[in-house]
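In this view, the complex is presented without one of its protein chains, the others remaining in place.
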Amino acid sequence: MTISAHAGDIDRRLLMDRSVTGRKAFTLPDSDVPEQNLPDSSFLRDDVELPEVSQLEVIRYFSVLSQLNFSIDTNFYPLGSCTMKYNPKINDELSNLPGLADIHPLQPDETVQGAIRLLKNLQDDLGEITGLPGVSLAPLAGAQGEYAGLLIARAYHNARNDSVRTVAIIPDSAHGTNPASAAMAGLDVVTVRSDDQGNVDVVNLRELANENTAVFMLTIPSTLGLFEPNILELTKIIHDVGGLVYADGANLNALLGLVKLGDLGVDICHSNLHKTFSTPHGGGGPGSGPVMVTDELAKFLPKPVAEKTDDGYVLATPEMSVGSINGFHGSFSIAVRAYAYIKALGLEGLQSVSENAIISANYIQAKLRDKYDLAADRYCMHETVLSAARQKKRGVAGLDIAKRLLDFGIHAPTMYFPMIVDEALMVEPTESESKETLDHFIAVMRQIDDEVDSAPELVHEAPHDLPVTRLDEATAARKPVLRWTAD
Amino acid sequence: MTISAHAGDIDRRLLMDRSVTGRKAFTLPDSDVPEQNLPDSSFLRDDVELPEVSQLEVIRYFSVLSQLNFSIDTNFYPLGSCTMKYNPKINDELSNLPGLADIHPLQPDETVQGAIRLLKNLQDDLGEITGLPGVSLAPLAGAQGEYAGLLIARAYHNARNDSVRTVAIIPDSAHGTNPASAAMAGLDVVTVRSDDQGNVDVVNLRELANENTAVFMLTIPSTLGLFEPNILELTKIIHDVGGLVYADGANLNALLGLVKLGDLGVDICHSNLHKTFSTPHGGGGPGSGPVMVTDELAKFLPKPVAEKTDDGYVLATPEMSVGSINGFHGSFSIAVRAYAYIKALGLEGLQSVSENAIISANYIQAKLRDKYDLAADRYCMHETVLSAARQKKRGVAGLDIAKRLLDFGIHAPTMYFPMIVDEALMVEPTESESKETLDHFIAVMRQIDDEVDSAPELVHEAPHDLPVTRLDEATAARKPVLRWTAD
Amino acid sequence: MASSANTSVNHPYIPSTDSERAEMLEVIGVDSLDGLLGDIPIEHRHPKLDIDAGLSEQELSTVFGSIAAENASSSSGYISFLGAGSYSHYIPSTVRSILQRGEFVTAYTPYQPEAAQGTLQVGFEFQTIICQLTGMEVANAGMYDGPTAFAEACLMAARVTKRTKIGVLSTADRRLPDTLLAYSKYQGIEIVEISTDATEIPDDLACIGIQSPNFFGEIEDIERLTNLAHENGALSVVHVNPTALGMFKAPGEFDVDIVTAEGQPLGVPMAFGGPYVGLFACKKAHIRQMPGRIIGRTTDTKGRAGYVLTLQTREQHIRRERATSNICTSTQLIGLMVTVYTATLGKQGIKDLASLCYQKAHYAASEINGLAGFSVESLGSGGTFFHEFVVTCPESVSKINAALLDKKIIGGLDISDRLDNGMLVCVTETSSKADIDKFVQALSQIGASA
Partner (left out) sequence: MASSANTSVNHPYIPSTDSERAEMLEVIGVDSLDGLLGDIPIEHRHPKLDIDAGLSEQELSTVFGSIAAENASSSSGYISFLGAGSYSHYIPSTVRSILQRGEFVTAYTPYQPEAAQGTLQVGFEFQTIICQLTGMEVANAGMYDGPTAFAEACLMAARVTKRTKIGVLSTADRRLPDTLLAYSKYQGIEIVEISTDATEIPDDLACIGIQSPNFFGEIEDIERLTNLAHENGALSVVHVNPTALGMFKAPGEFDVDIVTAEGQPLGVPMAFGGPYVGLFACKKAHIRQMPGRIIGRTTDTKGRAGYVLTLQTREQHIRRERATSNICTSTQLIGLMVTVYTATLGKQGIKDLASLCYQKAHYAASEINGLAGFSVESLGSGGTFFHEFVVTCPESVSKINAALLDKKIIGGLDISDRLDNGMLVCVTETSSKADIDKFVQALSQIGASA
C-alpha cells in the first residue's frame, strides 16, 4: 500500500489504537506512608484499559488534532447568535492564578474573601449593565440561566398563590433552549408569531396573553438580530395580565451601555458570559449563564449569591431560593474571566463594544444586500440574518454556501436558524474583527454568489481542502459508532 | 481578482502591511507620579513606526504563522546532529516559575540562593556525566562553549609559557563551528583526514601533531554518528605532544551513562543543553553550551561558576578565568530546564536515553541499508549517516529526497553534512520516537526510493503540499530583501 | 461628517478606528450610530451606568493579584483536607500545555464538523475513556457537572421507565438530591430516600440513585442495590468518583443502567467549584433517551473516517420542548482536560493514583483513629472507604477547624448536620506524609486542650 503523501493527511488513529503495552506518559510518586491493608479483592477491579502512550505522543496527538479546528485565534468566525469575539489571553492567565485556580469550593468564607469579593463585584456590574440588580452567578450556561429564571418566575407566582400560571409564551424565532427550558420547568409552550418585519406580532401576543401566562420569553435583540420596536408595549401586555417577562440575553453584545433590559420592563434575564463577556467557548463550553432579576424577585434566586456583610463577604442563600441548580457556586473560573473583561473595558469600552458590533453587522448587511436576501429589510443590531433563498432558486443551498466559506478559511455563519427564515445564514461579525476582515468576508460572499452560476460544483462539493469533505451524518445517526472498540 | 479558496492559502501580509493608524493591541497605565520635565526636544524622536494592530490580530497572526512550522510537537523530526527529542512541557513551566523567571541577575547572592544552588547542582551533574568536573554554565550555545573551551586551552598553554601552540587540529568531518571557533581563538586550523571507516586517520593525526598543537577538536561520537574505536590512541597522541583534547559534545546523547569523556583522555568538552538535555530549540535558540574541564583546567573557566561555601552558594570567578564571554550568567532558564530533565530521568533514565537512541538509529540503518548507501558500514551510535549516492545516479539528489519527506509530514534529515559524505542524509531519530514512528519513516524512505524510478518528478518537485514550494535561495542572496519597507 | 460613533474609545479588543467607523457608517447610510438605534425607545437609550473606567493589562494583573492573595490555598502555604465533591489532585503538565492551544480553546461547538475535527475527535476519545473507566457501553460528551449529570440521569430513568418516583440512597451527598429537586420540581417527580441497607423498595420507583464511594467515602454494595432495583423494574443510577475507578470495580460489572460522576478529579482545577464536567454513561439500549451532546464516527465523501455530532434529534435545537434536556453549551473544554489527563496517566497511572490516594487516606485514618477523643466512623455501608472518611471529634468541628486554620491547615468538612461532631476528611496524593502528620499532630493538640 502506498503511503499518502499529502502533508495534510495526518495520522488520525485513536489513542487506543496507538496504545502499546508498557508504554507510559506519566509516573506517580512512590508512596511515602507505611503500607496499608487493601480491601477484600472482591472490591477490586482488573486493569482499566486506558491508553498506554508516551508523553511525546500525548502532546503530538492533541497538538496535531488541534490544528484541524477553526477557531477565533486562527479564523474569522462569524457564527450568528454565538458572539465569537476575541477571548483575551490575560483573562485565561488570571483565572489560572494560584489563589484562584486552587481554592476549594467548601473552604470557609473567611479563607476565600478575594474570591467572594470578585463574585460580588461581578454581580454588581452585571446588575448595573442589565438594570436588573438581583444576580446569581450559579447557572452554568445560558440554558441553565433560562431554567433558573423560569424557576424564579414559577416561585414568584406560587408565592402569590397564583398557581394557574402554567404557560410560557415564546416567539417562533426563539432559540431551542427556550422551549426546552420551559418544558423542564413544567410550563406549556405557546408560540407567538413574528410579523413580516421580524418583530413579535403584537396582536397575536395580546391574544395569547392571559391569566395563565407565567412568563413571556423574549430574546433581545431577537434571533433575527433586530431590536423589538414595540418592546414597551410587549412588556406592558404581559405585565397587564400578571405575567413576567424573561429576556434571553444571549444577544446582550448589542446592548452594553446602550439600553438596560430592566428599563424596558424585563423582570428576569440571563447573560451568556461565554458570549458577550468574552470567555472562550472551548469547542462547546464551559459557559456561565448568570441570571439577573428585579429587586422584587431577588429573594428567589438560586444559591449561592455573594453578599457583603459587616464581617466581610459571604456566600448566602436567598430567603426563598429556588435551590441548588448544580454542585457548587457556578463557573468560577469563567466568572473570573468575565470580570477581568469588564474591568479591562470599563464603561466606555463596553459601550464601544456594542457600538462597533452594531456598525460591523450593518456594514456587512449593507454590502451584501444586493446579492443576498435579508430576513428583514431594516437596520440590524449586532448580527444580520441573510437568506440564501435567491441562491437556492439558482440551485445552491444555504448549507452549500456555508461549507464553501470554509474553503476560504472563514467559519460558516449559523445556518438554518432562526427557523422562521428560509435558508437562513446568520452572520455575527462582532466588534473584534477589523474592517479589512469584514471586507474580505464580503468579497468572498460575493464571489460565492458568482460561483453559484459560474462553478456550482465548487459550492456543492465544498469544502474541498479541509481534513475531511462533507460527512455522512445520516449514517452516523442511523448506525451510531460512539466509542473506540477493540477489533 | 478571484480570491484563492485553498484553506491552506493563508493571508501572509506582514504586520506593517496590516497596520492601521490608531489601532492598538495594548495600553499602558496612566502615570501615577507628578509630571516631570521632558528633556530638550533635540533629544526626542518622532514616532517609532511600529505596527498598529488589534490584540486579536496579534494573536491570530502569530498563531496562524506557527502552524506553518514543522516541530517536535507536531512532526517526526529526525534532523541529524540536532537531537530533536521530546521537550518536556513541565520543564517550560518550571523555568517560568515566579522566583525563577523574575529574578534579576545582579541581585545579591543571598537573595538568590535557590537559583545558585540549582546552577551548582547542574554543574555537578554535568561534571559527573562527562567525567570532567570543572564546569561553567556561562556559554550561551555550543559554539560559545567551543570558544570558551579554546580560550581555556590557550590560557593553559600561556600559563605554562607555552605560547608557540597556535594550531587546532580538526577532522574533516567536523561541524563548521569548530574551525570558526578556532579561528576566533586565533588558532590556525589544520585538518586531519578521516579514514575509509569514517574514523580519524591515526597515521595522519600522528603526522600533524607536534609542539605547535594547542588543541585537537574531536566530535564524540563523530558527526558520522560513529564512536572512534581508536579514541585512547588519539588522545594519547595529542597528550604526548603536549596538546589538549577538546571534545565537541553535541552528540552526547549517545553517551549518557555509557562512557565518560574524561575517562577517554578528553580535557575539555562542551555539551548542548538544547540537544541532549532536551531544552527546546525554539526555531534556532536560545541554547546553552556549558563547558566542562578537568580539575587542572578548572581555574581557567569563564565566569561565573557556582560554588558552595560555608556561607551558602555564591557565583565566583575562577582564579585565572578567561573572563566574561557574555553579559551575565549564561542561559539560566535553559539551565533550569536541563536540570529538571536530569532530575526527572535520574541515573537509570539517562542511561536509557542513550541506549534507546542508539538502538533506534541502528534499527533504521538496518532497515534501510539495502536501499541507501551508508557513510560507514558498521554499527552507528545515536544517528546514522545515509548517502543518496545511489539515488543520485538514478537522477534524484539527497536534497530532493529530503524535500520529498516533507510531503509525508516528516522533517528532512540533515543534508550534505558531514561534508565528507557524498549526498549525506544524516538521520537522528532520538529515543523519544516510538517504533511505529520509526517503521513509518522506514516505509516512507523505501517508498521514496521507489519513486526515484517510478515517479521521479514527484521527488524533484517536492514538497507539493506545504505553504510554499521550493524557494529561490539564489535570488534571495543575490538581491537581498531583508525587511519590510513602505511602498 | 460628524458622527456620534466617534466617541468610541480605541481599545486593544476593538480594532475599528474613528475613520473606519465613519467610513462604514457612510456605506450603511446613516450619520451616526444613533441612526441604527431607532428601534430602542429613545427615553431608555444611553442610560447612565455605574461601571468603573477601564484598566490597562498591567493594572488588571495587579488587581487580580491582590484578589488572589486574599484567598488561602496551597500556593499560600495552606494544607487542606477538604473533599466532598471537589478534589485536590496533581495535574500533569501535558494537560495545561494542551489546554493552552487556542484552536481548542476558542472554537465553538462543532456544528461545522469539517472545520472542527479536532474538537470532535477529542470528544470521541472522551466518550471512549468514560466507557473504559466506568465499564459502560456508551457515554455522552459531557454534562455541566456531577450533580446535574446525576439529576439528568434520574430524569432519564423516569423517562425510560415512565415512572415518576425517584429513590436516592441516604448516604449520598445532599448536593445530588438537592440538584435533582431543582431539576425535577415541576415535572411531577417525587424523590424518596432509600436506606443503604434497604431490602425492599417501592414498586413504582424509576431508579435507585446510588453514590459510591458515598458522601462518607465508603463503597456501596452496588451489586445488591442494582439487583434490588432491577427486581422492581427500576433502573440503577450510580454516581461514582472516577479516581476510585482506578482500583474499585467498575459499575459496568454490576449491570448498572446509568453511571454519572463529577469529572473534576480527572485533571480539572478545583477553582472554587467550577467549571467542572459531568460524566454520563449508560447502556446502549437507552441511548436515545440520553441527554447532552454525543459524537459519532462516520465517513466523508471520500470514505475517510471523520466525526460528527450525532443523534441530535434528542436535543433542544431540533426537538425544542420535547428534547431530552435543555442543555446546549456544555463542557467540551473540560472534557479535553479529562481526556488529556486520562491519556497521560494511562492504564498504569490511574491504578497507581488510586492506590496512592487509598494508602495515604488509610494511613491518615489509622493515625487519627489512634488519637484520644477522635474516632473514625463507618456509617453503615461496610466501612470500606477510598480516600475520604468520617471522624468524630471531641468537640465541635467548627472550633477544631478554626484552631487548625491558625496553623494554616484547612480541616475536613464539618458534617455535623449529618453526624454529631462529624468531620469528613479527604486525603489524596497531593498530601505528603509530612502534611498528614502535621494534621494529625494538630488534631491531637487541639483534642488534648478540648
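Per-chain residue numbering starts at 1, and chain names A, B and C are given in the order in which the chains are listed.
The working rule: a residue touches a chain if its C-beta (ideal position, glycine included) is under 8 Å from a C-beta of that chain, and two chains touch if they have at least 3 such contacts.
Only a predicted model underlies this, so the values are computations on that prediction, with no experimental measurement involved.
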item	value
Left-out chain, listing which of the shown chains it touches	A, B, C
From B:S173, B:S360 or B:Q391, residue that would touch the chain that is not displayed	B:S360
Given B:M16, B:V241, B:A316 or B:A443, the one touching the chain that is not displayed	B:M16
Residues from subunit A at the interface with the omitted partner, ascending	20-29, 53-57, 59, 63, 88-90, 92-93
Those residues of subunit C which, in the complete complex, touch the missing chain	57-58, 61, 90, 92-93, 97, 100-102, 429-430
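Convention: only the chains that are shown with their structure count from here on.
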item	value
Distance-maximising chain from subunit A - centres being C-alpha averages	B
Distance between chain centroids, defined by C-alpha means - subunit A, subunit B (Å)	47
Distance from the mean Cα position of subunit C to that of subunit B, given in whole angstrom	45
Cα-centroid distance, subunit A relative to subunit C, in whole angstrom	19
Of all residues in subunit A, the ones touching two or more other chains	23, 55, 59, 63, 67, 72-75, 86, 88, 406, 432-435, 463, 466
Multi-partner residues of subunit C (at least 2 other chains)	11, 13-15, 20, 55, 57, 92, 94, 97, 102-103
